[in-house]
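Reviewing the structure listed below.
Shown here: the complex without one of its protein chains, the others still in place.
In this document, chain identifiers A and B correspond to the written order of the chains, with residue numbering beginning at 1 in each.
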Amino acid sequence: MRDDFQIEVKSLKKTYTTYQRGGSFAEIAKSVFARKEIKVEALKGIDFSVREGELLGFLGPNGAGKSTCLKILTGVLYPSSGEARVLGFCPWKQRKRYVSNIGAVFGQKSQLIFDIPPLDSFLMNQAIYGVPRDVFKARLDELAGLLGVVDIMGQPTRNLSLGERMKCEFIMAMLHGPKVVFLDEPTIGLDVIAKEKIREFILAMNRKGVTFILTTHDLADVEFLARRVIVVNHGSIIFDDGIEGLRGHFGSRKRIRLLSEGGQDALALEGLRATERRSESEVFYELDLASCPIDAFIAKANAALRILDISIGSIPIEEVVKGLYEEGARHSAREGTAR
Amino acid sequence: MSVGQIWSRALRSSLARRMAYRADLFLSVAVTLLSELVSPLVTLLIYGGSSGKGFPGWGMFEVLLVQSIFLMSRGVAFPLFMGLMYGVLDQVRSGHFELTLLRPRSPLLILVCQGLDPIGLTRLAGGIGLFAVSLSRLPAPSALGWLSFAALFAFSLLVLFSLALFMSGTLFMWVGNGRVYELLDVLLNFAQYPLSIFPRAFSLAVSVAVPIAAVAYVPAQALLGRLDLIGLLAVPASAAFFGLSLLFWEKMRTRYSGGGG
Partner (left out) sequence: MGARSLATQALAWARRQASVLKAVAFVTYKEWAAYRSHMLLSLVIGPAYFLAQYFIWNAVFSARSDVGGLGLEAMLGYYGVATLIYYLTMDFADWNLQMHIRVGSFLTFMLRPLSHRYFALSQKVGHRILGFFFELVPVWLILAIAFGMPLLPASWPWAVASIALGFLMVFFLNYSIGIAAFWMTRTDGLRSIFALFRDIMAGAVLPLSLFPLPVQKVLFFLPFQYATYVPTRVFLGSYELGGASFSLPAIVGCQAVAVLCMWLVSEILWRLGARKYTGVGA
């Protein structure tokens, strides 16, 4: 394992055992005495590395294996085989010493205690992590100020909104000054303003050198925050590149909406494909820039039509990711057939 | 869909749920029976000493008869309707009671059906076993004794249902209070022993005010041919107790404030 990587993962595998119980009453009754064991390969041997200060987006459809990977890297789960080193530690073998150096926010699992104010939970964590009093105070003031929760920290957690609670979860995760922070769907269920606040906070912390590993289904989180994206599907990594690489994965394409006076049948170009016809005069296209650069398209359209309105934009990242998921699913199905 | 159909569907789903976790199923069957045998065990240990003496005026098998009827009564009540308590506890705490109220059926019927738990039948099996053993060592009851017992057993179940209604009714106000089971247990603790061990005023209280004597003691007295005034008073008291419990439950239900979760 190399020293210049903060996180190194090699051939990480995790297989779960579950049981088939059946759907009908007879099958369920039979399963009391004899049940079929099913092995689920959550991770099929993944490899990746992360440098200090990276902000990595970890994507994948439900059941892809990203949460399993995160739980192994946080020391919560033991892998079936493979290696991982984070900050020089083996997470699952050196858990207690290791977790003092990391933070984690699991969007659907709270560390706050429901009936008492977050401040009490922070003080408890101070003792657990052994944070000196002056350091704790300074850090709490900074984090609470950044997240705008100074006035609500003293109220019982149950009285706070989801957004306020999530901000307090971030404080819980970062009060001990971790070098690496794992985020599992941190903005789930939050409103637009709360999401923006949390994204700005993550960026601010990342600028200070904290490494973030973020799993999310909200691709706006990825677009705003991540500079590098790993996509996992069926337990394998199917994409690992920068955010720009993700956008251009299926080639450079643009989405165009064209509103003209009269029909647009005359507009035919190599690389131009109509995706939706709202009417004869309002059509949506997809343009492959490799076949037809944007200036050539504009010139051709202007010559062929009287343009009333035009809007040109990138392919939404959701479609790129969806395409990746589907590509991964087809690949996995082929592998299954070949076996 | 008729009540019977709802009930049988609910029973099937309860069985399927239980069978999904087989180790827990086997252990639950064992513990349900064993836990109920504690009081008979205490009785055996009390009477089993050298003197063979226990409660004045009561032989060992007479006391075991009371405890076996207690077991049989719980063995019918718990599978059938005591699950109502957990249903209210869980649904009010989580806010899911609203979903029950949205259905075009009595919420009480839905909660009772959702609370069906056939595992509790092991109590009934154990109770019947103990009942048979105790009765075999006692003078055979008369035909009238058997008839009275059958009628009084129905009132025994009625009292248990009333207690379930009272306890679950409190949960609309006292949200999430799991200790309601301890309250029920402590009340029913007094139902397992002959009334003669209690002072007169206390005996009257547990026969008329809160007629827990009707759960086991009164039906046992019918079989032993010793039904007295207190025993007879327990019958109208049980009916009145049931009426009060229904009113209480409905009143408490209207205080459900929703939310939770």
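Here is the rule we use: a contact is a pair of C-beta atoms (placed from the backbone, for glycine too) under 8 Å apart; a residue touches a chain by one contact, two chains touch by 3 or more.
None of the values given here were measured: they were computed from a predicted structure.
Here is the thing to keep in mind: the chain we left out touches A, B in the whole complex.
Note that of A:Val9, A:Leu43, A:Leu59 or A:Ala104, the residue touching the chain absent from this view is A:Ala104. In the complete complex, the hidden chain is touched by one of A:Gly130, A:Gly209 or A:Gly313, namely A:Gly130. Listed here are the chain A residues that touch the chain not shown: 16, 67-68, 71, 74-78, 95-97, 99-100, 102, 104, 106, 108-111, 113-116, 120-121, 123-130.
Along chain B, the points of touch with the absent chain fall at residues 21, 23-31, 34-35, 38, 41-42, 45-46, 49, 51, 53-56, 174, 177-179, 182-183, 186-187, 189-190, 193, 196-199, 202.
Note that only the chains that are shown with their structure count from here on.
One simple way to say how far apart two chains are is to compare their mean CA positions; for chain A and chain B this gives 53 Å.
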